[in-house]
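Yeah, one chain of the complex is gone here, protein chain that is, but the others are all in their spots.
Moving on to chain A:
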Amino acid sequence: MAVIEYFFENSDKILEYTLAHLYLISISIILSLILWVSVGIIIRNREKTAKSLLGFGSLIMSVPSVSLYGILMTLPAFGLNMRSAIFALVLYSMIPIVRNVYTSLNEVDPAILESAKGMGMTEKQILWKVQLPMAMPVIIAGIRVALVMMVGIATLAVFIGERNLGQLIYQGIVRTKTEMIVTGAILISLISIIVDIMMEILKRILVSPGLLKEDSAGEGK
């Protein structure tokens, strides 16, 4: 009951936090998509570059987000700033997106590529009309992972001055107000679930039905 009461009494603040949360994630995912999908495409035929880049990405992933925020904060170019938060989220989404783009483009059956080439498709046509559409299920799965991760890690950005749903949890803990913590937790979970549903819808739109059956049988990613 206390939660509902709290929710209605502070609805303005909660709305502001929610919007801030969504704003941070939206900007970060858009930048990530532009950057990491392109990177994945560019390195698709460069095994060595791909290996070192993905190695670097895993390294980043192993740095706890709080430490990463801490490090960024001390850098003059970033500081206590939304830029730091965005930068961190974009870095963390590198692995799920780049890795999935890279591997799925390379997993396209060589026989399919050969017949595409044999019919006179150019490299570019093969990329856009064959490889990317065929890689789509795995790419979308990567984006989904990145997004869900972002929703969580964004909460920790309150340590570098972000005022989002993480604030509810942080303040709740400091002031030992359970209803604040619970409200924050529920809203964050809700965003995750909505993101998940949106990605499922996106998959239905972007992935050819000819691939979906195979997907459930074979890859299960």
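Observations, loosely collected:
Quick note on the criterion: a residue touches a chain if its C-beta (ideal position, glycine included) is under 8 Å from a C-beta of that chain, and two chains touch if they have at least 3 such contacts; residues count from 1.
To be clear about the criterion, contacts and distances are computed from a predicted model.
Not every chain of the complex appears here, and the one that does not is recorded in UniProt as "Quaternary amine transport ATP-binding protein", selected from "Quaternary amine transport ATP-binding protein", "Pyridine nucleotide-disulfide oxidoreductase", "Aspartate carbamoyltransferase" or "Acetolactate synthase". In the complete complex, the residue from A:Gly55, A:Pro76 or A:Gly210 that touches the missing chain is A:Gly210. Residue-wise, the contact with the chain that is not shown comes from A:Met134, picked out of A:Val39, A:Met134 or A:Ile153. Checked against the full complex, the one of A:Ala77, A:Met119, A:Val174 or A:Ile205 touching the unshown chain is A:Met119. Mapped onto chain A, contacts with the missing chain fall at residues 109, 111-122, 125, 130, 133-134, 136, 207-211, 213-214.
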